[in-house]
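Note that one protein chain of the assembly has been removed; the remaining protein chains are unaltered in position.
Up next is chain A:
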Amino acid sequence: MARVLNQTTYNSLLDSLCKLPFRNRVQSLQKLFPELSVDTLKCIVAQECQKRMKGSHGRLTTSETVEAMYKKFTNSILMNEEPGILLRLSDEVGLTPALLARSIIERHYQRDDKSKPAKLLVSTLMKNTALIDDRDLAFETYLCLLEDDEYGPIAEATKQSRGYEYEIYLRMELENCKVSFLHEDHLRMKGYDKTPDIKLEIPVAVDGQVINWIESKALFGDEEVHRGYLKDQLYSYWNRFGPGLVIYWFGYVEDLEKIHQNRIILIRDALPRNMVLMDQHL
């Protein structure tokens, strides 16, 4: 199943994505792009959702709109509506369920001066909804969290876990290939200011190019994502360690390497099998 997309395919995929309703988009896309890996599609859908939320979250959560949504919610409770009130509201306003639930909780726990409650409190409540004093809000929130794959503590934990799993997987693969390296924790202990996931203590060559470090990314590399990483991480690694490799485990759009100009940072969707190790015979 393909994970590397050319720009055309990617664009048409984004096009279709915009036209689809919010729920079950992965399944619909699967039918449209049967040749693509499901994980890649999931990833693209999730990233599209995050992009959308980044754009509209602020607008959708002004105090006025939250107040209106809260009113609506309490009304629905009074009216004894079926459970799933927040889920329906979420579809209506375009916020993801978990983000909506969070806003409602913030409103519910607002302080006397109408300011927002402490962040720590809200996130504790989101993590353990049983702690919410209002039973309906608690249950509704819980339903939202179960439904949201992008936001909320469960989704966050999943994402974080996936990232770490691939990191560990990469380390093990490298060990299997007898590549010697330091990983993030080592580097941090040694006081490095920037720490790639893997710093090769002995460089290896991939497709004729020497690499000195590897960064693992358990997501799909589109241009926006990649530019962000270049700025915050990859160029910093290049500045310190020279050419390197970034692995987007869920695929990437072709030709992103062009962005780097003369700074060589390879992009792959798995650990290359054809690594050339340094000759260590005497």
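Just so we're on the same page, contacts are C-beta pairs under 8 Å (C-beta built on N, C-alpha and C of every residue); 3 or more make two chains touch, one makes a residue touch a chain; residues count from 1.
One rule holds for everything that comes next: contacts and distances are computed from a predicted model.
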Protein that the absent chain corresponds to, by UniProt name, given "Proteasome subunit beta", "dolichyl-diphosphooligosaccharide--protein glycotransferase", "Codanin-1 C-terminal domain-containing protein" or "proline--tRNA ligase": "Codanin-1 C-terminal domain-containing protein"
Full-complex contact with the absent chain, from A:R23, A:K190 or A:R227: A:K190
Residue among A:E106, A:E167 or A:D197 touching the omitted chain: A:E167
Chain not shown: contacting residue from A:M1, A:L131 or A:C177: A:L131
Residues of chain A (touch criterion as defined above) contacting the omitted chain: 84, 109, 111, 117, 120-121, 124-125, 127-136, 138-139, 142-143, 146-147, 153-154, 156-162, 164-165, 167-169, 172, 189-194, 235-236, 238-242, 261-263
